[in-house]
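I have a structure I would like to understand better, so I am pasting it below and will then ask my questions one at a time.
One protein chain omitted, others in place.
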Amino acid sequence: MSEVELKGVRKVYPNGAEAIRGVDMQIADGELVVFVGPSGCGKSTLLRMVAGLETITEGEISIGGRVINDVSPSDRDVAMVFQNYALYPHMTVRGNMSYGLKNRKIPKDEIKRIVEETARMLRIDDYLDRQPNELSGGQRQRVAMGRAIVRNPKVFLFDEPLSNLDAKLRVQMRIEIKRLQRRMNVTSIYVTHDQTEAMTLADRLAVINEGRVEQMGAPMELYSNPRTLFVASFIGAPQMNLIPVRFDGTDLGDGVSRFAGFSDLPMDTDLVLGVRPDILSITTDGQLEFRVDLVEQHGGENLIYGTIVGSDQGAAHGLEICLKASQQMLPKVDDILQLGFDPAKAFVFRKDTGERLI
Amino acid sequence: MKRVQFEHSPIPYLFVAPQLLIIAIFFLWPAGQAVYQSFLLEDAFGLSSQFVWFRNYSDTIFNEGWLQSAWFTAIFSSLVTLLSLGLALLLAVKANEVIRGASTYKTLLMWAYAIAPPVAGLMGNLMFNPLIGDLYHFMNSFGYDFDHKLHETDAAFVVILISVWKQVSVNFIFFLSGLQGIPKSVTEAATMDCKSPTRRFWTITFPLLAPTTFFLMVTNITYAFFETFGIIDTTTQGAPGGATTTLVYKVFQDGFRGADVGGSSAQSVVLMLIVLILTVIQFRFIERKIHY
Partner (left out) sequence: MNKHTVITHFILIIGALFMTLPVWVAFMTSTHAPETIMREGLQFWPGGHFLETYNEVLFEPGGVMKKVTALGMMKNSLILGIGFSVGKVIISMFAAYAIVYFRFRMANFLFWIIFMTLLLPLEVRIIPSYKVVADLGLLDTHTGLIVPLIASATGTFFFRQFFRSVPDEILEAARLDGASAWRFFIDILVPLSKTMIAAILIIMFVVGWNQYLWPLIMTTKEENYTLVIGIKQIYQVLNEGGELPQFQKAFALTILATLPPVLVVLVFQKWFVKGLVESEK
């Protein structure tokens, strides 16, 4: 059994900086969980604590029911794929893949068998006797994965493994990783800052911000039901439109535009109205007046960027927002459009705490 | 070679001229002279010289004193190189691991580079001085009669100790830099693949340090062959009985003190050849294996 459990995990550096501020989570056996968040949020630190490359200041981490806080990395039965692959430059591909097994005193012919089988699976069997500096980025990446796979660990750890690849390769490898993980059914933790990668790979997603897990759940759950402003703005591309508003008892408004259809909101508090680009549409009785700045044609659909206009008394005046439209929609720059949205599909957050109210 | 270069200009010749001039006058000409003089034998008054072909060479090489020097130089160089490399590597590895006080340790371990070999030699000499030297008494306190003026091994010990002491700093600096050049993620991957730190060191760290080690080996051997002159001259002067005379010291002794220009020149040439052969061996056989 290889569930991973984190209980009250904290990490404080000797200089007082707190990188992880109390994380609790349970990862089921065979699940692929993605840690996602902006740079510096602590996602890599958390991963490395599971690996044993960072110490745990407080709390417990267990794998398969066994607490591994004080267990050395090589005894935790975890394998890691590093961002820059970390292949041993002086060993061949075969050497790199065999090293961990050799140190665990696995018999030589057994090692040979495992290494060759894994190499075939990853299509690197032709390179077994080459050195890392003779391989391309994508090939090295696969060797790094091979090195982790031959270990047959309880948990796979991925630390942004695709960020050094070009865009096309990244998409290819993403799919391969997902397939492999499904096939091997090994519990995996994957760290990335790319929300597309996160959304497509994860069984479950953990959005991490400033050392805390803001929300954890299935990708679509986080997309349609973000619990905080941070999660709402982080998940989803293009980013959710965020409009500063206040509630006057009946409607939300920014001082000029009025958004009906909302109730039970605190008055005299700064709120944020969240409207995803895909629920905005061009109508005659829209709530927002909008001047077009730029139209991006993505082939199947268009993204129209512009600014909210209207009286400049409004708090939202000059705010840049985005809407998704069909490929036929091609307004000209500086065109003024009326945009509307269904309030039932919008979100309202408190500005100070980020808590979601509607 | 640079992809982009200047062409058709007198400037390069002008720029290179100063160095070439100095090299011509103070290197090529003397080197040529050394070779020429090695074929000559001067008479007792230095007034005339005779061309004697290779007699100086055969006299030199089959001379017991020279053979003793050659033997000592070989042992001396090997010991100094191994010991100072080993010590420096150990210290560099430890200094790389430590966090608290790291920069203090580094400064303290590296500053000795600035001391001139003869100064180190003199300090060592004073510390082994029978009148006041604590080290002298220390060595004798083991019930062993330590006297570096009389006993050959004791003299060798003193000279080797001081030479190693001086060289540890340089090696330390290079090893430390080499260690820091190993990507952190590679060492981390090794931590996950291998439990024993010693095993990790010999299978991952040490091979990756190979270019540095090779470079230092070459430099250290050169150091032991030549720069230790200053140490020997201020401690034992090659005594007792030529036991601590290195080949280069003998060149100096015979040439300047003994006024045997022919013999000394022959020795210089032989020494040149030895160094050349050693360098070629090192480059051909080792250098190729170590580049990743």
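Chains here go by letter, A and B, matching the order in which they are written, and residues are numbered from 1 within each.
Basically, a residue touches a chain if its C-beta (ideal position, glycine included) is under 8 Å from a C-beta of that chain, and two chains touch if they have at least 3 such contacts.
Bear in mind the structure is a predicted one, so any value in this text is a computation, not a measurement.
*Asks:* Relative to the complete complex, which of the depicted chains are touched by the chain excluded from display?
*Replies:* Per the contact definition above, the missing chain touches B.
*Asks:* Tell me which residue among B:L41, B:V80 or B:L109 touches the hidden chain in the full complex.
*Replies:* B:L109
*Asks:* Tell me which of B:I75, B:L90 or B:I281 is the one touching the absent chain.
*Replies:* Answering carefully, the residue with contact to the hidden chain is B:L90.
*Asks:* Touching the missing chain, which residues of chain B?
*Replies:* These residues touch the chain not displayed: 2-7, 9, 11-16, 18-20, 22-23, 25-34, 37, 87, 90-91, 94-95, 97-98, 101, 105, 107-119, 122-124, 126-127, 129, 131-134, 137, 165, 168-170, 173-174, 177, 212, 215, 222, 226, 229-230, 233-234, 248, 251-252, 255-256, 261, 264-265, 268, 271-272, 275-276, 279.
We adopt the following convention: only the chains that are shown with their structure count from here on.
*Asks:* How many angstrom lie between the CA centroids of chain A and chain B, rounded to a whole number?
*Replies:* Averaging C-alpha atoms per chain gives centres 57 Å apart.
*Asks:* So in the complex, the part of chain B that touches chain A is made up of which residues?
*Replies:* My answer: residues 183, 185-186, 188-196, 199, 203-204, 207-208, 210, 292.
*Asks:* What part of chain A is in contact with chain B in the complex they form?
*Replies:* Per the stated touch rule, the residues are 51-53, 72-75, 78-80, 82-90, 99-100, 103, 131-133, 147.
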